[in-house]
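Removed: one protein chain of the complex. Kept in place: all other protein chains.
Order as written gives the chain letters A, B, C and D; numbering starts at 1 within each chain.
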Amino acid sequence: MTVPGAWYLTLAAVLFTIGAVGLLVRRNVLVMFMCVELMLNAVNLTFVTYARMLDDIGGQSVVFFVLVVAAAEVVVGLGIIVSIFRRRTDATADDASLLRG
Amino acid sequence: MVFVVAALAILVGAFGVILSSNPVHSALMLVMTLFGVAVLFVAQQADFLAAVQVIVYAGAIVVLFLFVIMLLGVDRSENLTVEPLRGQRVAAAIAGALALIEVLFLAGSRWATGARSSAGTASGPGSNVEKLARSLFTRYLLAFEATSVLLVIAVVGAVVLAQRNRADDASLGTSTVTEPSPEPVPSPDSAPAGHSLGSGTEPAVDQPAAGAA
Amino acid sequence: MAGFPYLTSLVVVPAVGAAAVAVVPRDRDEVVRAVGLVASLAALVVGVVMLVQFDGGLGSFQMVSHHRWIPDWGISFTLGIDGISVFLVLLSTLLFPIAIAGPTVHRDYKGYVAWMLLLEAGCIGVFLSLDLFLFFLFWEIVLVPMYFLIGGWGYDRRVYAALKFFLFTMVGSGLMLVGILVLVFLHERATGVLTFDLVTLARDQSLAETTAKWVFLAFAASFAIKVPIFPLHTWLPDAHTEAPTGGSVILAGILLKLGTYGFLRFGLYLFPQAVVDLAPLFLTLGVVGIIYGAVVAIVQRDLKRLVAYSSVAHLGFIVVGIFGLSTQGLQGGVLQMVNHGLSTGALFLLVGMIYERRHTRQIAELGGIQKVAPVFAGVFMLVMLSSIGLPGLNGFVGEFLVLIGTFVTHRWWTVVATAGVILAAIYMLWAYQRVFQGKPEGANTVFAEMSWREWAVIAPLLGFIVFLGVYPKPVLDRIQPTVNALVRHVEEHSDYREPAVNRGLVDARSAGAARGAGGVAGAAGNGTGR
Amino acid sequence: MPPLIETPSIDYANFAPELILVVGALLLLTGGTFLRRRRVGSAYAIFTVLTAVAALVSTAFLWHRVSGGHGHAVLGVADAIVVDGYSVFFAVVICTAVVLGALLSDDYLRREGLEGPEFYVLMLLSASGGLLMAAANDLIVVFLGLEILSIALYVMAGYHRRRAQSQEAAIKYFVLGAFSSAFFLYGVALTYGATGSTNLGAIATFLRANTLTEGVFLGGMAFLLVGLGFKVAAVPFHMWTPDVYQGSPTPVTGFMAAAAKAAGFAALLRIFFSTFATNRLDWQPIVWALAVLSLVVGSTLAVVQTDVKRMLAYSSITHAGYVLIGLQAATDRGIAGSLFYLLAYTFMVVGSFAVVTLVGRRGDDSHDLESYRGLARTSPGLALTFTVFLLAQAGVPFTAGFLAKFYVIGAVVESRSYALAIIGMMAAVVATFFYLRVIVVMYMGGDPAAGDAEPA
Partner (left out) sequence: MLHAAWLIPALPLLGFVVLLLAGRRLGDPAAGWLATLMVAGAFVTTLVVFSGLLGRSGDDRLFVQDLFTWIPAGGLQVQAGFLVDPLSVTMALFVTGIGTLIHLYSIGYMHGDDGYPRFFVYLNLFIFSMLMLVLSSSFLGTFLGWEGVGACSYFLISFWFERPAAPSAGKKAFVTNRVGDFGFMLGMFLIFTTFGSLQYTDVLGHAGSLTHTTAMAIALLLFLGAAGKSAQLPLYVWLPDAMEGPTPVSALIHAATMVTAGVFLMVRINPILAEAGGAATLIAVVGAATALFAATIACAQQDIKKVLAYSTVSQLGYMFLAVGSGAYVAAIFHMVTHAFFKALLFLGAGSVIHGMHDEQDMKRMGGLRKWMPVTSVTFIVAWLAIAGIPPFAGFWSKDDILANAWDKSPILWLVGVVTAGLTAYYMSRQVFLVFFGKERWKETAHARTEPEAEAEPEHEPAAAAGGRDMAAAGAHGEHREFTPHESPPTMTFPLVVLAALAAVGGALSLPFGSFHPLETWLEPVMGDRLHKLSLSGSTQVVYALGTVVLALVGIAIAYLIYLGHRVREESVEPTVLRRAWYVDPLYAAVIERPGRLLASWCAYFLDAKVIDGAVNGVAALVRGGGTRLRAVQSGYVRNYALAVASGAVLLVGYVVVRGGG
């Protein structure tokens, strides 16, 4: 038997939510970034599920691009993180609060 | 059955990411989620993507994460019981709860109302790779080409970010914003206003002066 | 000469002058003065020639120059003049040379003159525009030069005053812009024609009554702030007091008129029924302004501030005249706009001269000047009496017409407004007493008489003050056809009917009895003595 | 033997501007390697400007193509992009931003000791992403364009290596950008599920045939709005704006404010106005709320700023509100108004940041209002220029800013959202206050005796 698409999609939505909430509550920039990856994965899961439900290969193609984007984002993102938080014992996002108001 | 297991893995992994105090553990839990997702890809006839998922995500991205964690040496455990930003967790929880409620609402409705197979079928004869390739090089050709630009940027960006640190280190010694903090960074809400990244205020102020001199 | 674009020239000449001044080297004040004077006087000459060409018998727009501009939006560059605007334009062309050449400017004369000329172009543009968009454009642009004039050449609290002036006015303009757009688009919806043309919009009258009321209020907000109508007046004392002398002259002489002119041209013309319905509100506010402005003026300690509050009172009369919707009231209102420009302009010039000599505007620090400078005091007295509304001087004619016309249509408001005449005497005479009478002491014992330059500046104003008081007929005759047309327009598009007595169509002598017995038919608030 | 896959025929002319930018960037990158560490003067900047100008020239041809004899839009590369007046318009706007940004950067980079071709490479590539967004006829292309644009900007924001603020801007921009991208992407996913395609043309066709009231589709729309709202800095997705604008190197800020916002709006307008036209009643209230919030929050917060750069950042939020007003009207006139607004805004904002760059001096630190005190005396030309830009932003007549406001307000009045129009005008008043404040300091702050009389 096939699991209904709705289950997948709900799972993806929950995963997306977890990722989003995670980004809100974690201070470590790297972990926050991982949460973004969680969200992207949720999106990917959604796409693939839709691809199956609609019997459309387009959904899978999109995932491919998302992966590329995720990779590029990681490269640059981690580059930024490295350049800022090098030789720091923790990469706390809250420290970046020079600009405010 | 596969779905349940994979879903469990995904959720446990996801919660693991956000609940592990140690970033390394988070990264490992992320891998678990990624694998779960890959399994579900397979379960939905996206074989190629499942492979890519494992290779790119687990193989490249997470490794990169771990590498950076090690490089920065920020693998110290984060104290998760403290939240310096007042109200942040409560608000996040409320937002999350609302989001879940909305998801439940959505779950009751029709999820997939779209037209079927507008970019070619996913099932039926032919391998998944072939169909994917056909779609990528026809309908998504431009997108495919555009990714090249993206990758160029990623490369240039990485080079810029890395190279200029080197240049700075060479020419300016250690007086950059990335200078290690001689003392523990005070927590944001107890710190006086205007403190910067690490001891960043200091170079930010004296650097232009040095340049002017 | 018939084809000469007078109106366009009136706008362009000062603007070109401003540009010319802008390229003069900063330290060549005499060149700047020459260029500024030439430009503003050229505008004056154009204005006078235009007046000669002006057909006083016509009630409609004349010399209309019309060019397509933004066809997508039905916007055109349309200028035109009629009996209401012609004298306001002339007043502008008269006051600007005075403001440019008259007062002593202590810094950056070039900038001062450039802004002044730009301001002139803007003001004249407002008076001439027959396209709502164009009108709004000029209306708004006027703010900028005035802002810089107050802020750059003003007194101690100039920055505050300039900002207050700008923002206050902009609130109104914002509402008006929305109003204009609502009007235009509702008109399009009703007629299928998208146009900003004033005449077309006024003729079609396609707005529903309630809508028209709201749209009118949006316009009115802007005009009311500019006039200013109580309780939106508080920018005015600050702006007047802090502005340089020339700025005050223009502010009082021209800028305030933009508001009342707006009521006439855009309020009455576009929204007759709304104006008729809301007239009691505005009459009340106008009357309150008359009394309130005068009462507050009484206890002012700063001479300029006192004159500023007197403006609130005077403008109240104009508002009453406009919303009284009577031929006399409207004619008087228009005339009073000119009059107020002349006499209050002159007052500000004189106060400026006092400041030049004594470096104070505080009434308490002045005194006994009549002893030292009798001629100066005499001039001040004349202008003051004009401001009080002494018959034989210009102020009276306007005020009287406003009151007598409005009395017929809106009796009880007029009764209260007339009481303002008493208060005017109190604050003006008391101020005169404290500043000019008594024994001069201390620094007041030295007070130079008027110089030739000051005479040259003030003499034209004095001339008109007397002339318009004695023989206002040429002006009134040219205003009348337009006012008649306007009143007919209002009657045509509303349930208002002007009393016959105002109109003068019925032979007054024979009908006096009937009216005396039965009251004037159709007038609001009527019921002669019953 | 026929190819295994029939790739669609590609008329490269259809995305010539993008191509020119990318090729220019690559040339610069390669060339830069050889020129490294030599005295290159303004060569990089000049090359960048030339590239952008070339792109602009190519847009002229495109313009001819889409507006000439054969009707309007031209679809290209398997319907992934569309060339129409709209996309050409944004190409012009963004390329203009590149020209201005490059001109601005040259002096700045040398002043700050940050020379190198990479900056310009990133700028060109980023611009190509913007162009892609504007021309995209596929949500995924929009997404890729968005990422190209953004990722380059992340790097550029942190380009000033010695300024902690610059670094902080980069990390904030990056974290939030990635976050919002995820939202956007999720929106794409839901829309895909609801309509069965990511192609905007296909979506539009589908929506015309089917009435969708399902939460999935509407949710997807909402998520798209979140992602794009973030890009255009609409409240409540604006919070990165002040920090990033303030922290980034000033030329980058100028470029970012112009190009990123234009690109964001390009996508927003195309997706919502053209594609989701059938569901207008669903998204109009949201846009209404976003517009009002942007206007109110942007202008209110700008009032209390003392840093000119930051003030301009908040003012850009207000400007976003105005463009949204045009979108809210959801009429041709409204969109035309929004487009005009963006064009005017580009010049105003780049110009403003140009002045800020010049005043900022070495270290890019002198952005406090105090740095502008008496500017009219020390450099009258600069002060006058800034005044013009500020007055234009305030919407004073005879400036493009006025016409822009007039058009959007007019459009929204036409569609009878009177409240929005009035809020817009009142926000303009508040906005005027802070623009005038700068002018006051420049012109009337000369003598310290009278300069302090700030109103309440």
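Brief remarks follow.
The working rule: contacts are C-beta pairs under 8 Å (C-beta built on N, C-alpha and C of every residue); 3 or more make two chains touch, one makes a residue touch a chain.
In this text the structure is predicted, and so the values were computed from the model without any measurement.
Shown chains touched by the hidden one, complex as a whole: A, B, C, D. From the set D:Leu125, D:Leu207 or D:Leu301, the residue in touch with the chain omitted from the display is D:Leu301, counting the whole complex.
Considering the full assembly, C:Val299 is the residue among C:Val48, C:Val299 or C:Val446 that touches the omitted chain. Although one chain is not drawn, the whole complex shows that of C:His106, C:Arg189 or C:Lys473 it is C:Lys473 that touches it. Of the listed positions D:Leu21, D:Val308 or D:Val430, the one in contact with the omitted chain in the full complex is D:Val430. Mapped onto chain D, contacts with the missing chain fall at residues 171-172, 175-176, 179-180, 183, 213-215, 217-219, 221-223, 225-226, 229-230, 236-237, 239-240, 242-243, 282, 285-286, 297, 300-304, 430, 433, 455-456.
Take chain A: the residues that touch the chain left off the picture are 20-21, 23-25, 27, 32, 93-94, 96-101.
Residue-level contact of chain B with the missing chain is found at 85, 88, 91-92, 95, 98-99, 102, 105-106, 108-109, 188.
In the analysis below, only the chains that are shown with their structure count from here on.
Two chain pairs, C-D and B-D, are compared here, and B-D has more C-beta pairs in contact (counted per touch definition above).
Put simply, the chain nearest the middle, going by average C-alpha positions, is D. If you average the CA atoms of chain B and of chain C, the two centres end up 66 Å from each other. One inter-chain figure worth recording: chain B and chain D are separated by 25 Å, centre to centre, where each centre is the mean of the chain's CA atoms.
Chain A and chain C have Cα centroids lying 65 Å from one another. Contacts with at least two other chains are made by residues 140, 144, 147, 151, 154-155, 158, 161, 164-165, 167-168, 192-193, 196-197 of chain D.
Counting partner chains per residue, chain A has residues 9, 19-20, 33, 49-50, 53-54, 56, 58-59, 61-62, 65, 69, 72, 76, 79-81, 83-84, 96-98 touching two or more of them.
Contact residues of chain B toward chain D in the complex are 102, 105-106, 109-119, 133-134, 137-143, 146-147, 149-150, 152-154, 156-157, 159-161, 164-165, 168, 172, 176-177, 196-197, 200-201, 203-204, 207-209, 211-212. By the touch criterion stated above, chain D contacts chain B in their complex at residues 5-8, 10, 15, 22, 25-26, 29, 76-81, 112-113, 116, 118-119, 121-122, 125-126, 128-129, 132, 138, 140-141, 144-145, 147-148, 151-152, 154-155, 158-159, 161-165, 167-168, 192-197, 199, 202, 206, 210, 212, 214-217, 219, 362-365.
Touching chain D in their complex are the following residues of chain A: 9, 16, 19-20, 23, 29, 32-33, 36, 39-40, 42-43, 46-47, 49-50, 53-54, 56, 58-59, 61-62, 65-66, 69, 72-73, 76-77, 79-81, 83-84, 93, 96-101.
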